[in-house]
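This structure is in structure tokens; I'll ask about it shortly.
Removed: one protein chain of the complex. Kept in place: all other protein chains.
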Amino acid sequence: MNPLQRAAPVDVEALIARRPMGLSLEAPFYTDEAIYDLDLARIFGRHWLFCATEAQIPEPGDYVTMDVGPYSVILVRDEGGSIRAHHNVCRHRGARVLWDECGSVANIVCPYHQWTYRTDGTLIFAESQPPTFEMEAYGLRPVSVRTMAGLVFVHLGERPPDDFAEMAAVLESYLAPYDLRNTKVARQEEVVQEGNWKLVLENNRECRYNEASHPDLATSYFPVFGYSENDISPQLRPVFERYLVAAERLEAARAAAGFPRDERREIDTRVTGFHISHHPLDGEGSSFGPHAEPLCTRLLGSIGQPAFGDLSLKFQPNAWFHFLSDHAVLFRMLPAGPTRSVLQTTWLVHRDAVEGVDYDPEALTRSWRITNAQDTALIAKAQDGVENPAYEPGPYSLVEDDIEACIRWYVDRLTATGEDVGAAVAQYAAGL
Amino acid sequence: MNPLQRAAPVDVEALIARRPMGLSLEAPFYTDEAIYDLDLARIFGRHWLFCATEAQIPEPGDYVTMDVGPYSVILVRDEGGSIRAHHNVCRHRGARVLWDECGSVANIVCPYHQWTYRTDGTLIFAESQPPTFEMEAYGLRPVSVRTMAGLVFVHLGERPPDDFAEMAAVLESYLAPYDLRNTKVARQEEVVQEGNWKLVLENNRECRYNEASHPDLATSYFPVFGYSENDISPQLRPVFERYLVAAERLEAARAAAGFPRDERREIDTRVTGFHISHHPLDGEGSSFGPHAEPLCTRLLGSIGQPAFGDLSLKFQPNAWFHFLSDHAVLFRMLPAGPTRSVLQTTWLVHRDAVEGVDYDPEALTRSWRITNAQDTALIAKAQDGVENPAYEPGPYSLVEDDIEACIRWYVDRLTATGEDVGAAVAQYAAGL
Partner (left out) sequence: MNPLQRAAPVDVEALIARRPMGLSLEAPFYTDEAIYDLDLARIFGRHWLFCATEAQIPEPGDYVTMDVGPYSVILVRDEGGSIRAHHNVCRHRGARVLWDECGSVANIVCPYHQWTYRTDGTLIFAESQPPTFEMEAYGLRPVSVRTMAGLVFVHLGERPPDDFAEMAAVLESYLAPYDLRNTKVARQEEVVQEGNWKLVLENNRECRYNEASHPDLATSYFPVFGYSENDISPQLRPVFERYLVAAERLEAARAAAGFPRDERREIDTRVTGFHISHHPLDGEGSSFGPHAEPLCTRLLGSIGQPAFGDLSLKFQPNAWFHFLSDHAVLFRMLPAGPTRSVLQTTWLVHRDAVEGVDYDPEALTRSWRITNAQDTALIAKAQDGVENPAYEPGPYSLVEDDIEACIRWYVDRLTATGEDVGAAVAQYAAGL
């Protein structure tokens, strides 16, 4: 731990107030436990969080669990087919109820004394309680849940932001053609990142899959990704021309499919921030194969052709997605301490795609598994550096403007309610 | 760590004052470092703790060490055959002196600079001290020690509760027939429990070795253990009838042996809380074999017949015991952090029982080794749950009344002295 934390509590309000535009955050934002708690309370306790896809829990009784700081949530499809979320804590003596990351149950049974709940959360068995015991008062505590085009979001607190429906209305038209409800999980991996969750987010929001850091993934992306015409040096000119041709081709395909065409960059303009954009890919223009070729022969939804680029969705605070013609990759990031995060990556293919026939899971997942490992190393280096007292915030470059917007959103959301810092954290810690 | 701890110090007095009857404790009692320190100071620093049996240190120079929070105690039989306890810290420059859990020494020699102490604690060698050095001022610091029917207890502080002799007078008549001083250790195991010591205690005090959690042990116990006549459903009636027969048979055997018959349940009625009771076992009624058959052919002390049930002793705060006709199992539990405890299990058989002839150590220890492992898993689930801010204290069931009594004792003992919380912990931390 940086001794700053022990020497004197950080003045969170002052740090927020003096944050200058265009520079990386001061060190305590990446290292301090009090700010981490505030992040949990005000960011992860008060915003919609991406949890899973409906495709992960297709049948009644199917569930996933998700840990968010000290909280744990059960996402489950109930007997009626509805998706529910519950706090993963038994109402008897408090044991954690479900332990696996995913599974399937008839009822939800606590392993300690077999208190038994329906998948909708109602308590149906509690041993040796007196006749006055009111069963209906001891159901699993509910968590808010919303779905959008097959993506499922939860909210830990009591007053979720009211702009979810508005966001969903925008995004569903982008996502509907991929028909995510008719997909299945081809693979899933979880990687621990030894860095504060904002360093993980910044690392993602760079939007640059450059050759130095990510040579494998870089073959799919144009090395002018994120550049404007002004940034193009004579040396990059041929690549940029190739990019313009691919962009025009994608534009035509999109028009033919009646697909929304405008980028929506709502990073720092709303409570539930997001950013959706549709980019051409280099090479074959289709997917994340070594030459940007497809990795699954069965295309998703109503996408009619392989060369349909990368529909990229970034969601604040905890997810980003790539939708290709042939598969989708979903990233879910959650904090696991002031200097540790967990990144879950899920690869989806069409429900009817056959492993070993339509796709090879090793090939399908290769580029992002490698990229995740490379990012893990970079994030650890970044974390180590900001813990050094010699660190001073430095200038974001011109191609790092999405990071700046994200950080602006973050700082703004920390202060949005105007309420006292200590009160926010105490409420979170005592149960939202 | 639950952010509650960092958000604001818990108000220990308020938590104690508002504790409602019949509900599990609020989360900070199981997670908070300040309450853990208070537990160390007021519970483990001011009550008798079970340490070992005399059978573990039969000869002069034999010792065991026991760590209690930041303290470490040497229990040793001195040259005169008396049992002594010392603080395990060299008086020279403070090195820990003895490192093994048990062993045998001529003198107690510090490994750092060879300061040498007799087993009674007196210093007999200290290199290169000036002539004015007073050897007698630098003996190992003593720890209070008491024995009862071969069980050895220590007390870390200066004013031990004065009710030990009274308790011993009651319990010795129960324990004397087992003649523990003429036993030997058949096996000993240590298991780390990832839970606050009170969750370990509650898990033990349930008194229910039910089939769901403990199928192996459950074959020895009647599945109506802890039930009163009113709790018996028609389905359980045949088992209950079998239980009544076994109870009557045990009563007769006990009467023939002139053995005390009354349960003594002194859980929340005294400083040194205990609970002793004698239960029939199912099947052969003898011991913890798969059909409750004996596990050692050589019976203990003056117990004349194998089918002599389970004499169960529970001791607060840190031990519980089962005395069977053929062996005894001793459990010693010590805190090792706010969310971690260490459980030591010791199996004793008659001193003259021969391994491989009279008993098979694997068979002897099987049911409790399995039960310990099952409890370890359950306790970890319970700890995880109470760390979730969504946890709320829940109702103990009708068969969990011993837990409620134990928790009442605990809360009462925290406040018994009326002194300031901070002062109690500071005194403990500075050396009792």
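Order of writing sets the chain letters: A and B. Residues in each chain are counted from 1.
Here is the rule we use: a residue touches a chain if its C-beta (ideal position, glycine included) is under 8 Å from a C-beta of that chain, and two chains touch if they have at least 3 such contacts.
Predicted, not measured: the structure shown is a model, and the values here were computed from it.
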Original post:
If the hidden chain were put back, which of A:D100, A:E172 or A:D231 would touch it?
Top reply: A:D231
**OP:** Using the touch definition up top, pick the residue from B:H47, B:R77 or B:R91 that touches the left-out chain.
**Re:** B:R91
**OP:** Determine which one of B:P70, B:P238 or B:G418 touches the chain that has been left out.
**Re:** B:P70
Original post:
What subunit A residues would touch the chain not displayed?
Top reply: 2-4, 6-8, 24, 27, 202, 212-213, 231, 377-378, 381-382, 384-400
**OP:** Write the list of subunit B residues that the hidden chain touches.
**Re:** 33-34, 36-37, 40-41, 69-72, 87-97, 99, 111-114, 126-130, 133, 138, 141, 422, 425-426, 428-432
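Assume only the chains that are shown with their structure count from here on.
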Subject >> Intercentroid distance (Cα basis), subunit B paired with subunit A, Å >> reply: 47
